[in-house]
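Here the complex is missing a single protein chain, while all its other protein chains stay put.
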Amino acid sequence: MFSLESGSGFWNPILWILIFSIAFLLFYGIRGFGKSTYKKDTDQTKAFLSGNEEPSAEEMHVKASNLYWGFTTSMKTVYTELRKMHTGNTSDYVLWFVIILACLFLIIGVM
Amino acid sequence: MEKRTIVAVLVFTIVAVFFFFSLFLIHPFGKPGQVNMDDHIIANTQNETGTNNGVTSVVFDYRGFDTLGEATILFAAVAGVLMIFRRVKQ
Amino acid sequence: MIEYIPFIAVVTMIFIGLYAVLFRRNLIKIVIGITIIESGVNLFLIILGYREGGVAPIFTSLPAGTTYPAGMVLPVPQALTLTSIVIGVAVLALMLSLVMHIYRKYGTLDVRKIRRLKE
Amino acid sequence: MNNIDVLIEQSPALIIAIPLLGAFLMPLVSRINSTVRNIFGLLVLCLTGFFVGMLASDVLANGPRLYIFGAKDLAVPMVRILFEVDSMSIFMALITMVLAFIAMIYSWSFMKDHDGLDKYYTLVLLLITSTLGMELTGDIFNFFVFLEISCIASCALIAFWISEGEALEAAFKYIVVSAIGALFVLFAIGMLYAQYNALNIATLANVLKYTFLDKIILVLLVVVLGMKAGLVPMHMWLPDSYGRAPPSVTLIIMGATLASFYGVVRVIFTLYGNVLSTTMRFSIPLNVLVGWILITLAIISIIVGVAMALIQSDLMRLIGFSAVAEVGYMFLAIGAGIAALGTPYATTALHGGILHLLNDALDIGLLFLVAGAVYYVTKKRSLDDISGLARNMKYTTVFFIIGLLAVAGMPPLNGFASKFLIYESVYQLNPILSIVAILCSILMLAVFVKVFYAVFMGPELPAFKNVTEAPKSMLLAMGLVAALAIFIGLFPNLVIDALVKPAADALLNHAQYIGTVVGGI
Partner (left out) sequence: MSGMSKIVKTSVNILFPLTMIFGLYVIAHGHLTPGGGFQGGAIVASGCAMIVVAYGSKWVFKQIKENRLATFESIGAVGFITVALLGLVFSTVFFGNFLAGSNLLFGTTPATGSTGADFNTGGVLPLMNFAVGVKVIAGLFVIVLVMAYASSVKEWDT
């Protein structure tokens, strides 16, 4: 009843939720086999760094710009081009507009 | 020359050429082709709107809603200018 | 050819304005460029409505012997131009006040230096 | 004729007149005090929403509705301005009203500490009016006037935080780009007027012959409106202004952007509807050419939007770039729908694109609201300076997760429903397009997972030990959007049957749009 037809396939969120909840219950059941001695707010939850002191929050903080460093470095050629494209110059914004205008004039006007 | 200048000049020329070509396809200056809408307005402005001035009848009666939009634009500009020049609390 | 000269003037004005926007570095000159484009478009609208030998579409003390509607210019482009002019004034006011403020914050009007927002 | 009929008949005019009157009265009302001002603003929106709802129920049941300004009946030359409201227009108007409500509720708390709020609310109402006007109008010059109102109002609102130089810079860039764009639209309208001596969209569509001049007009209108909708590579103003405007306003500016997208669709499907199957040189039909141009630009938009979002460190700017990508998905669907006009999967693509319009508004809107809440409590923009907010902002975190999953197209949220339709239909046009779209969707998830980690996870910085949850009205606004997103995700077919299918039919059936005006004399 609630399925979304696309002509070549279908998508039923209700069915998906049913399957997902069954999977969740299964997962929860498996989780029940775990150790029951774990307790919150005791020394058990503290990180163990070979006896060293835990560093302060600022030191542990991974900056957002350092995430995905590998991806951006391997895509360096693409990103240099993209950065070069976004000059931030108002005239360039208008120039891009005129460029697209010219391209479409050539394509649609000549055809 | 910079790359940007070359691209800009090239693109500029293309757009200019197309504009020139297209404008020669518009009716010649002073000889409008189709005029039925405007002739209707000129012929009926006096008995429909009671106005001697054809332009005012278009501005305020036939296309009065555009004028409301136009007044709104001025209003928005004034609000915008006053907002930009407001004194910010320290 | 001669009857197309107004249209050529229109395109020339539009491209002078576009040139100022693309190649000038001063923000005020960019603003001037935009107003020149706007004047070009306004001129375009107004010359669309001209009829050879026509008088203004106003019946108050119409010159004797005027035939109407054939002897009057078209009123709609004039109304459109009026709207466009007022819009131009509004945009101009807003742009100039922004330029004034930008000069206070950045200390320059060079468009190449006003790009803290990039990438 | 009873009262309800009279109200429905007058509602197209009242939808514009009421918020406009509200905006004109706002400077006077806000002299009294701020509570009265807020209630007045909401009241105006409620009245407008009431009329939009009434009009929607009528239009969806009985087909397009005309409203002629200044005369009772249609006359032979279309001298008067008229509103032509069909299912597509009313769908857009409903989206605008939803966004406006959310933004108004959110503004209560978010803008509380600022001054200049009378101007703020005036401009917000003007922006809503202009967006509604763009969507309902049936006159092309009137469309231009509303485009300009939205341009000026949104420019002023982007510059609302005048003590930041960047906000002024973004506003200046926005107004330069939109002023030039709008002037080219006016130029195109002048050309249309010169050829056909008409300004009414239906009349023009009826007599359009596809001469060389019409090609120029098509390019001008599509490029300018595409720029205003944020199509790469003309998108640069969009992250600038989205990133610097107050997030409560960004929602409504997004509504105006979607209205520009609606303009592109209206121009192609209705104004050029009659000539869309004209074959040109090399026996390529116009619809294939235009469709593939849009698809190309859309694919570039998706890739560039996602790729640039990945390297942003400013939260709101990042969401701005992902909004570019989302616009790309909409154009992809519409382009596929145009390129394959007449096939069954073209209709599916249109359904997907139109549903994605709504979903994009809700998802990106929700993310902007969350970003606003984060900015409200931390006063920091950069992702590098924020960390570990989930400890103190539980509800905001939950809303962000919902927005994240929705915008990345994860089931069972609303983003998936529309992207599913887009992938399935575009795959039949060309599999590579679909694969690129899916890959970029995965990248989008990566982008927002990064944001989620940076903002809400991570160690608790000492500066944010004492942050509190966002105020109630902001939570209410976010909750409303999140509830809508979940609802559409769970029951997409309800929305599709009720709103999207009539809208797509209205787009495809341009003969009806024309006939309502031309045949009704």
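Lettered A, B, C and D in written order, each chain numbered from 1.
The criterion applied here is as follows: a contact is a pair of C-beta atoms (placed from the backbone, for glycine too) under 8 Å apart; a residue touches a chain by one contact, two chains touch by 3 or more.
Keep in mind that this is a model prediction, so the values were computed, not measured.
Visitor: What chains on display are touched by the one that is not shown?
Guide: B, C, D
Visitor: Write down which of C:9, C:43 or C:62 is the residue touching the left-out chain.
Guide: Checking each option in C:9, C:43 or C:62, the one touching the absent chain turns out to be C:62.
Visitor: To test your reading of the contact rule: which positions on subunit C touch the chain that is missing from view?
Guide: Missing-chain contacts on subunit C: residues 56, 58-62, 64, 66, 68, 82, 86, 89, 93, 96-97, 100, 104.
Visitor: Residues on subunit B that touch the omitted chain in the whole complex?
Guide: 46-53, 55-57, 59-61, 64-65, 67-68, 70-72, 74-75, 77-79, 81-82, 85-88, 90
Visitor: Mind pulling the subunit D residues that touch the left-out chain?
Guide: Missing-chain contacts on subunit D: residues 10, 13-14, 17, 20-21, 24-25, 27-28, 67-72, 162-163.
Just so it is clear, only the chains that are shown with their structure count from here on.
Visitor: Measuring from the mean C-alpha position of subunit B to the mean C-alpha position of subunit C, what distance in angstrom results?
Guide: 8
Visitor: Per the centroid of Cα atoms for each chain, what is the distance between subunit B and subunit D, given in Å?
Guide: Roughly 24 Å, centre to centre.
Visitor: Multi-chain contacts in subunit C: which residues touch at least two other chains?
Guide: 14, 18, 21-23, 27, 30, 48, 76, 80, 83, 87, 90-91, 94, 98, 101, 114-117, 119
Visitor: Note the residues in subunit D that touch 2 or more other chains, in rising order.
Guide: Answer for subunit D, listing residues that touch two or more other chains: 141, 145, 148, 152, 155-156, 159, 162, 168, 172-173, 176, 180, 194, 212, 216, 240, 308, 311.
Visitor: Using the touch rule from the top, collect the residues of subunit B that touch subunit C in their complex.
Guide: For this pair, the touching residues of subunit B are 5, 8, 12, 16, 19-20, 23-24, 26, 28-32, 35, 37-39, 41-43, 45-46, 52-55, 57-59, 63, 66-67, 69-70, 73-74, 76-78, 80-81, 84-85.
Visitor: How about subunit D: which of its residues touch subunit B in the complex?
Guide: 20, 23-24, 27, 69-70, 75-81, 115-116, 119-120, 122-123, 126, 129-130, 133, 141-142, 145-146, 148-149, 152-153, 155-156, 159-160, 162-163, 168, 191, 194-198, 211-213, 216
Visitor: Please name which positions on subunit D make contact with subunit A in the complex.
Guide: Answer in residue numbers: 172-173, 176-177, 180-181, 184, 212, 215-216, 218-220, 222-224, 226-227, 233-234, 236-237, 240, 280-282, 284, 289-290, 293, 297, 304, 307-308, 310-311, 313, 344-345, 348, 382-384, 387-388, 411-412, 416-417, 420-421, 424-425, 427-428, 446, 450-451, 453-454, 458-462, 489-494, 496.
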